[in-house]
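A single protein chain has been removed from this complex, and every other one stays in its place.
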Amino acid sequence: MTDPILRAVGLTRAFGGIKAVSDVSIAVRTGSITGILGPNGAGKTTFFNLLTGFTKTGAGEVYLQQERITNLPPHLLARRGLVRTFQLAKPLAGLTVEETVLLPALRVGAGQDRRQARERAAYLLDRVGLAAKAEATSESLTYGDLRRLEIARALMLRPKLLLLDEPFAGLGAGEIETVSQLIHEIRDREEVTVLIIEHKLREFFKLVETVIVMVAGEVVAEGTPAEVVKHPKVLSAYLGERAYEH
Amino acid sequence: MRFFNRTDSVVSLAALALLAAVPLLTSDNYVLGILITAICYAIWAGSWDLLSGLTGRENFGHSLFIGAGAYAAAYLNTAYGIDLGWGIVVAPLVSGTLGALIGLPTLRLQGPYFALATLVASAIAHTLCLLLWRVTGGEEGLSGILPMAGSQSDYYYLVLTIGFVSIAAMKLFALSDAGLVLRAIGSDEAICRAAAIDVDAYKITTFAFSAAFAGLGGALFAGYQLTAAPDLLSSGLSITIVVMAYVGGMGTIYGPAVAALFLALIVEYLRGFGEYRLLVYGLILLVVVRLTRHGFVDPFWRWLKGRLA
Partner (left out) sequence: MAEILLYGAASSASYALMAVGFTLVFGVARVLNLAHGAFYACGAYAMYGFCAAFGAAPAIAVLAAIAVLAAVGAIVNRFFVEPLRARPMAVLMSTLALSIVAEQTLLITFGSQSRNIPLILDGPVSLLGVRIGAQGLLLIAVAIVVIGALWLFLHKAKLGKAIYATSQDPVGAQLVGIRTSTVFAVVFAVSAAMAALSAAIVGPMQTVSPEMGLMPMIKAFSVVIVGGLGSIGGSIAAALLLGYSETIVSYLVSTEWAQIVSLVAVFVTLVVRPSGLFGK
């Protein structure tokens, strides 16, 4: 058994007295596709923000491959291979699709050969199915395209651990299938560990190997999808959620 | 070809040649003086655009850096007798440092808050300049700078050369990878951070560059006027520069510079009409903001190129 790629120990963060994330400890197995499941407002995105340095922690520690990375700024974490996407995929105004993917390689000190970077960008655009739109402006893309563009940009950084914040949000059934396949391929071919936040159950359970369930800022269950669905706390949280969702 | 567009290069060199020919056509110091002023405005508007146009952080206190450069050069000359040429070298360093210092706490602020913070910073500098009159000369400013060139036309060539090189350098910077990163920062900072970009370092460095070029223009202007006056620190000047950038088309560098050149010349021409000058400015701004999104200069040039092609 290899060491976990990421460990969070007792992560806590409160906003105005309300604990958005409360004493959360998890370990993500290297090479796995792990999911964090939870109803809206369970603190999933805050948890991601704590892991990736976008929000300062109140208490607790984060380790990437045994190295303490708590509260490092996002750009340094990204350079160490901890790369995230956002719940809302947004275009970068005025940049073409190719430029958007190239962006991580353009910074001062990125240390990438320009030709290699362009080849990598072209390869990734091809992988996510946007090769034909490389010269288009990113603002002209559909929402589904933007999602895949975002994943391509994240892969440009050659992440060790890819954190996807609701990658299916705003997508139709067909697009969800495509993105789902893409995530599988990425894990297999790029040797990336994937951590996904979602609350859409069905597609999610087909994709992930381990599920961590969060409710009201706390971890309530952990296991394979088959184990987790039978957990009483998960059932109650999700029955409640379904009652007012749709 | 992302870097050099042939038409653009040819036209800008032709414009340079035209401006360089002016002293051959007229020996009128008044005309050269107006052009020197206009070129200084072009440097100021272009340097404003470097930060504000690319990242969308609209700086309403650019005069702080212009004035700092002008006063630095003037003070070195009048207090220590250091040659104006050195002043022109030191001024950008002083203004650039100030830019980094002011950028450090303010660049975190969003939209209008950044605009207000820079406006207030320049207002503080302006007020301090008047209060510390023993050093700054108060309302009178620091006068009696020793001219560095023998004739007005010599100084004109100096200003034209520095102005052209500065604006070309800023344009190339905007077209470079760094410019692309800055535009991405202007669009969405969080995405850039997630893309391993040190957003703060980029913004502060660019603010320092922007301020340094403003200070360079300030020193050149003081060298022409032989005075550094408190007007160079005023909010009025900052706002004038923002207007010029809006008219030129933000984020294009050359647009604001060209707009500044023309507007400064028009204003100089309108000086005969005295009090209508600022009214015209206000009306132009009103029309530009109401009717256009990208100003006049850049859309006009694109349209013209389209017709010529």
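A and B label the chains in the order they appear, each numbered from 1.
Definition applied: a residue touches a chain if its C-beta (ideal position, glycine included) is under 8 Å from a C-beta of that chain, and two chains touch if they have at least 3 such contacts.
Just so you know, these numbers come straight off a predicted model, no measurement behind them.
Within the full complex, the chain left out of the display contacts the shown chains B. Annotation: of B:Val120, B:Ala149 or B:Leu226, B:Val120 touches the absent chain (contact as defined above).
Among B:Ala14, B:Leu172, B:Leu279 or B:Leu304, the one in contact with the hidden chain is B:Leu279.
From the set B:Ala79, B:Val165 or B:Val289, the residue in touch with the chain omitted from the display is B:Val289, counting the whole complex.
Where subunit B meets the missing chain, the touching residues are 58, 105-106, 109, 111-113, 115-117, 120-121, 123-124, 127-128, 130-131, 239, 242-243, 246, 275-276, 278-279, 281-283, 285-286, 289-290.
The rule is short, and it goes like this: only the chains that are shown with their structure count from here on.
With centres set at the average Cα position, the gap from subunit A to subunit B is 43 Å. Taken together, the subunit A residues at the contact with subunit B in this complex read 52, 54, 73-75, 78-79, 83-86, 90-95, 99-100, 103-104, 106-108, 110, 153-154, 156-157. Subunit B contributes residues 177-178, 180-181, 183-184, 186-188, 190-199, 202, 251 to its touches with subunit A in the complex.
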